[in-house]
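So, subunit A:
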Amino acid sequence: MKTAAPRHHVIVGSGVAGAQAARTLRAREPEARISMLTLASLPFYNRYDLPQVFRGRQDWHQFLVDPPEYYTENRIELRRCTQVANVDSQRKVITLGHNEEMHYDTLVVASGGRSYLPEELSEFRHLLDGFGSYEQAMVVRRKVPEGGTVMLLGGDMIGLDLARTLLDTGHKVVLVTDEHTFWPHQVTDDEKKELLTVLERMGVEIIAGDCEGGIDAIQEGAKGLPARRVIFGGGRDRYADVIMPFYGLHPSVEFMLGSGVDIERGLLVKKSLRTTNDAIWAAGDVCQIWSDEEKRYRFYYGWKNVRAMGELAARNITGEDEAFEPTQDESLHIHDGVTIHSPFWEYA
Partner candidate 1 sequence: MTPQPIYLEEKLKEVQESGRLAYRSKSMPTWCPGCGYFSIVDGLPGALNDLGIAPKDAVVVSGIGCSSRFPFFVNTYGFHTLHGRVLPVATGIKTANDALTVIAVGGDGDGFAIGGGHVPHAARRNVDLTYLLFDNGIYGLTKGQTSPTSSVGFKTPTSPYENPDQPLNPLLMVLTYGATWVGQAYAGRPQQLETMIKQAIAHRGFSYLHILSPCVTFDKTDRTYVRLGDLVRDLPANHDKGDLGAALHLAMDTATPALGVFYETQRPTLADALDGLVEKAGGSVGQKRRTA
Partner candidate 2 sequence: MKTDIQIAICGSAGEGTIAAGDILRNALAGAGYRVISFDAYPAEIRGFGKCVARLRVTTEQAYSLKEKSDVLVCLNDEHGIPHVGEVRDFGAVIYEAKSIVHLAEGSHVSGHIRPAQVPYPLAIRELSERATGAIRSRNMVVLGYIAGLFHLAKEPFEKIINTKFKGKGKAAEDNHKAFDAGYETGAATFKLDDVNFGPPGKGLQAVMLNGNAAVAKGCLDAGIDNFFGYPITPATTIMERLAVEMPKRGKRLLQTEDEIAAISTTIGAGYTGARSATATSGPGLALMSEMLGLGIMAEVPSVVFVSQRGGPSTGIPTKTEQSDLNIAIYGGHGDAPRIVLAPTNVEGCYRCAGKAFEMAERYQTPVIVLLDLYLSNRYETVVMPAKPPFEPNCDKPVPKGDLGAGYKRFGFTEDDVSPRALPGMAGGMHVVTGLEHNELGRVNEQPEMHEAMSRKRHDKLKAALQHPDFTHYKRFGDEGRVDVGILAWGSTVGECLEVMFLAHLEGIACAVMKVVMLSPFPTEAVAAFMDDCDAVLVPELNYQGQFAHLIQAETGRPVHRYNRVTGTPMRVEDIMAQVRRLAKTATRKAA
């Protein structure tokens, strides 16, 4: 018989990792109190599904992985639109952005990453559109007319996934390449060249931005022309309906800076996913896991890996002592010279 009060597990983030952590914690510790804090305004949905907005799936209810009742029935206290401002690991207290304090027994940081934007583009932020949330996806959907043009800057695998859908739905895609193209895959120059050829064959217009001094300016489009104009080094320009930066993800860890746990770019965790603080764990795109082979802390991407991390952290919090093993092949293949295969595009 347990006499102590049920533990309060607080999960920061409601993505694949956070959701899986909550699901596992609930299954393994039925009496525990579970809170899930997220900046999102919707309950957990698959970000990988977002290109579907171009295929007629626009109602947010259709994107939810679990119906709203799931949270009530499983007593997962979901706090949306909620920012974490600070974590005091001494007192085990989180301060939320709106100035509310919350006590935790264990903290699972699964805050993921957000789009990275190179410094030189920050002055054009207001002219760029992201694709990191349902709302942003819908905004893009509304901005791009039938047969309209979308310009992808950088072109990470998230962006290229969107490009595949856009081509399929009769839109024009312009890709401005740079060193982030195909992020997070590490590709050699030769591989990159070959991959771009395949993309061109698929219908993507490639502009080698990085070879010509990058982007000089982004402006509102001229009257009668698409809404945005990009001016490249040397005066060349190109119009598009939306400009979307896809420069990979950047771990969301700012709120952990005062917590005392070790941070490099992400939270540094052991293979058990425990941070340097016994009560704090991390899972998903936010954590760097020690790799014995590479002798360094590294990120593991791909939804299968991320989900496995969520589950593993929860198992270890509830008494197991298991080590993380990546489950996903991270390499990029070209099939028959015409199709690109990436584990990032394979999800349930």
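Basis for inclusion: all candidates are chains of the complex that A comes from, given by their letters.
The rule is simple: contacts are C-beta pairs under 8 Å (C-beta built on N, C-alpha and C of every residue); 3 or more make two chains touch, one makes a residue touch a chain; residues count from 1.
In this text, all values refer to a predicted model and were calculated from it rather than measured experimentally.
Visitor: With subunit A shown on its own, which candidate in 1 or 2 touches it within the complex?
Guide: Only one candidate touches subunit A in this complex, namely 2.
Visitor: Which positions of subunit A touch candidate 2 when the two form their complex?
Guide: 41-43, 60, 68-72, 77-82, 96-103, 135, 138-139
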